[in-house]
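One protein chain is absent from this view; the other protein chains keep their places.
Here is chain A:
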Amino acid sequence: MTIAITIGILVAGAVYLFLQREMLRIILGFILLGHAGNLILIAAGGTSRREEPFGTPGDTGIVADPLPQAFVLTAIVIAFSITIFMLVLAVTGKDDDDTTEPEGDDDDPEFDVSTLPKGIIEAEDITTQSLNLSREKSLSRSRTHQSDNEAQSDLGAENEGGDR
C-alpha cells in the first residue's frame, strides 16, 4: 500500500512538472516518473509477501525476488543516461523553453540564426538567399567548400528560374 501511494504521489508530481513550460522542469518530471516506474517494478516482485534477502533463508519463496531488482537496475542506468542527454539538450540552443517556434527559416535545415553576425536579423524584408549570402560574406575567410556549393546551387537555381 505504501508503495502504491508513493507511486501515485511521484506520478502526480511528474505530471505537474510536465505541464510547466521549461525543459528543465520537464526533465525533473521525468526523474520523478522514472522513480515511479522503478517502484512499480519493485512492487511487481511481490514486496507484500516477501522479505529482505538477508541471512540464509531456507525457503526461496519468501525472500525478495531478484529479477525485478535486475530490471530496476537496468532501467535506472537507461533513465540516467537519457536524463543527462536531455540536460545537454536543455542547455543547447537559446534557452530551455521549447514552446516557442524556432526562429530559423523553415526552408533551410542547415540555417542557424545564431551563427549570423549581429545586426542582420534586425533588417526587415530580407530573403533567405540574401541572408545566406550575408552569412557567406561574413564568413568568407573561413568558408568551407560545403557552404560554397550551397550558395552556388542557390544562385544557379535562381538563374535558371529567371531564364524561363
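Basically, a residue touches a chain if its C-beta (ideal position, glycine included) is under 8 Å from a C-beta of that chain, and two chains touch if they have at least 3 such contacts; residues count from 1.
The rule is short, and it goes like this: contacts and distances are computed from a predicted model.
This complex has a chain not shown, and the name its UniProt record holds, of "Monovalent cation/H+ antiporter subunit D family protein", "Glutamine--fructose-6-phosphate aminotransferase [isomerizing]", "Septum site-determining protein MinD" or "ABC-type quaternary amine transporter", is "Monovalent cation/H+ antiporter subunit D family protein".
Residues of chain A that touch the chain left out of the display are 23, 26, 30, 33-34, 36-37, 40-41, 43-46, 67-68, 71, 74-75, 78-79, 81-82, 85-86, 89-90, 92-94, 98, 102-104, 106-115, 125-130, 133-134, 137, 140, 146, 148-162, 164.
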